[in-house]
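Shown here: the complex without one of its protein chains, the others still in place.
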Amino acid sequence: MTNSIAELEDAACIFIIGSNTTEAHPLVANRILRAKQKGAKLIVADPRKIHIAEFADIHLSHRLGSDVALINGIMHVILAEGWEAKDYIASRTEGFEALERVVRGYTPEKVSGITGVPAEQIRAVAEAYARSASSSIVYAMGITQHTTGVDNVKSLANLAMLCGRIGVECGGVNPLRGQNNVQGACDMGALPNVLPGYQKVTDEAARKKFEQAWGVALPSEVGLTVMKMMNGLHAGSVRALYVMGENPAMSDPNSHHVREALSRAELLVVQDITLTETTEYAHAVLPGVSFAEKDGTFTNTERRVQRVRKGIEPVGDSREDGWILCELSRRLGHAMELEPASELMDEIAGLTPSYGGMRYDRLEAFGLQWPCPDAEHPGTKYLHKDKFARGRGLFHAIEYQPPAEACDDEYPMQLTTGRSFVHFHTGTMTRRSPSLDEEQKDPFVQMHPEDAEAHGISPPGQVKVITRRGSISLEAKLSARIPKGMLFIPFHFAEAAANLLTIDALDPIAGIPEYKVCAARVERE
Amino acid sequence: MRYETIPTTCSYCGCGCEVLLQVLDGELIGVLPSKASPINEGSLCIKGWNLHEFVVSERRLRKPMLRKGGSLVETSWEEALDEVAGRLAKIKSESGPDSIAALSSAKCTNEENYLMQRFVRAAIGTNNVDHCARL
Partner (left out) sequence: MRELLKTRVAEMLREGRVDGVVGLIESHGEPLPYLFTADDTAALERISTGELQGRLAELIPGVVRYPLGKILTAVARKHPDKRFGVMCRACDERVVFGLFQNLQLDPDKVEILGLPCKEELARACSCPAPAPRSAIVDQPSREAWDRADLERIDAMALDERFAFWVEELGRCIKCYGCRNACPVCFCDVCTLQDDGLVKKGEIPAELPAFQLTRAWHMVGRCVDCGLCQEACPMDIPIRTIYRKVRSIVGELFDYFPGERDGGKSPLEQLGDGSFPIQ
């Protein structure tokens, strides 16, 4: 998030897009509803009438994957009305003319045709967003999990910059991270192209610094992303895969392809706390521990580095994940000292500029938000205050592109996936939690009552959902909250794994799969 | 007889709620939301309130396992680690470090992610490290 969670409470306008906030990020949703009670305008853009949309002043039910067109349409109105932040654009941004040229083509009427949103609503949203005292954008995986994910994110940044909403309190573009430490994993360089602190592996000076600290020469070529690793396993160019605390057999799109890849691995090592769909293919399974059995830090969605503290001893003969890695590293000839977590953080701080001032004694009582470059720095509530990281904020002129897979006669419906308020991710944890399992035991597909009727489905009825990748059987839940022609499946359930259906078309830049839309059909069982 | 509460951070979503682990005689009996936390201000969602349940689940792995004759068999740490390290070393020497890849975890701590990428880059010698951030 460019801004902080608590700031949302005082925003005058909040624009949520691609985030089922009350279900997936409840403790952010409460701030938003508080803002609403204080008089904020709430705009929710989501094809489904999700829970938080009940409280929206404007609910836009745009077609799956039409986000770029929608945002361009909003910007079109803002420019046509002269509501843009002219001084801000002139003093803090560049690339405005190119944006203007592209956006000119996106009249509300044309956008209405692409998105299915009435032109009037597009105008109303433009007015609310541009003319409120402060406006904040909140988004989640509904924006990123598309072949146009990066375009979507850039479009939101365009909109925010156009109205001077970045680098100010209660504004910003605020992605809600799906998993507790996605932010931290990225910050720590668990990415193929960057070392900790987003220092490029291709940057010699950065590499030098780490080479000195670790006493070993480091590779300079960008490595493989998850999907490329899977392709490498298929092709035989990758022979071994080490997986720590992830469940790709379940979480990755087009699971058949992934499972096939995993089964071809000559060596698959899985370090996890329970058996998972992925361990079925493993040659070695190493039991790590849960968050309750170790010391460390997580970094939340507002960049806050927070303490994780050990409460109990490791269960059985499981071992701390750090210990396992150090033992293996030593055996491979690179000694990594197993230090107490606090000293590891000192090492990280020394190598990662944005974490420079993170020390365990400073993290007591609710942590610090990065960037926090030195021991005196109080942490950063919101980013880009006086200037952007790159100097001037760059507008990107972006044209709308339809999703990778269009509907046709054989697969006439659109399928999307997401979360339920009860479960988390692949269910490795939540479905093993008796209370949560009891709240929601079985997989389901949400569909519109009229679609159900057209297919002769009356609940409680089992249906089969089929895509070009596979098919699964599950219960149909009828709801008018979902538009006609659309299906929604939560992806937590192994016995009806949504990702057997999803498409592995990727965003060309970020490599994010298009979980949020593919073509499907439904049949009565 | 000992009861204490240890403040820590919820391991589900990215909100980062602070929870207190309730530990009675060394056993995790439940969690409470931190009342003083400016993040969650004494509240949690349904997942957070049940955070302790998966920790103490019967299905937790308790010993390392190696696949022998088609099925996973429990073994000692010594054997498991030697076996894994040996096979990684062999593949590395035969096909080079880039024939090995690793997935780190958005569920693990910063320190563990740091160690993982260091392990992959420094001990194995490849940048083939990623995690499921995109999911």
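To keep things simple, chains are lettered A and B as they appear, and every chain counts its residues starting from 1.
Here is the rule we go by: contacts are C-beta pairs under 8 Å (C-beta built on N, C-alpha and C of every residue); 3 or more make two chains touch, one makes a residue touch a chain.
Model, not experiment: these values are computed from the prediction.
Taking every chain of the complex into account, the omitted one touches A, B.
For the options B:16, B:33, B:97 or B:125, the residue in contact with the chain missing from this view is B:33. Of the listed positions B:28, B:45, B:106 or B:123, the one in contact with the omitted chain in the full complex is B:45. Listed residues A:81, A:221 or A:364: the one in touch with the omitted chain is A:364.
Interface note: of A:438, A:453 or A:495, the residue touching the hidden chain in the full complex is A:438. Contact residues of subunit B toward the unshown chain are 1-5, 7, 20, 22, 24-25, 29-30, 32-38, 40-46, 48-49. On the side of subunit A, the interface with the absent chain consists of residues 22-23, 26-27, 29-30, 33-34, 37, 51, 54-55, 307, 309, 364-366, 420-422, 438-440, using the contact rule stated above.
Note that only the chains that are shown with their structure count from here on.
Mean C-alpha position of subunit A lies 20 Å from that of subunit B.
Subunit B makes touch with subunit A in their complex at residues 6-18, 21, 23, 26-28, 36-40, 43-50, 52-57, 59-67, 72, 77, 80-89, 91-92, 95, 97-135.
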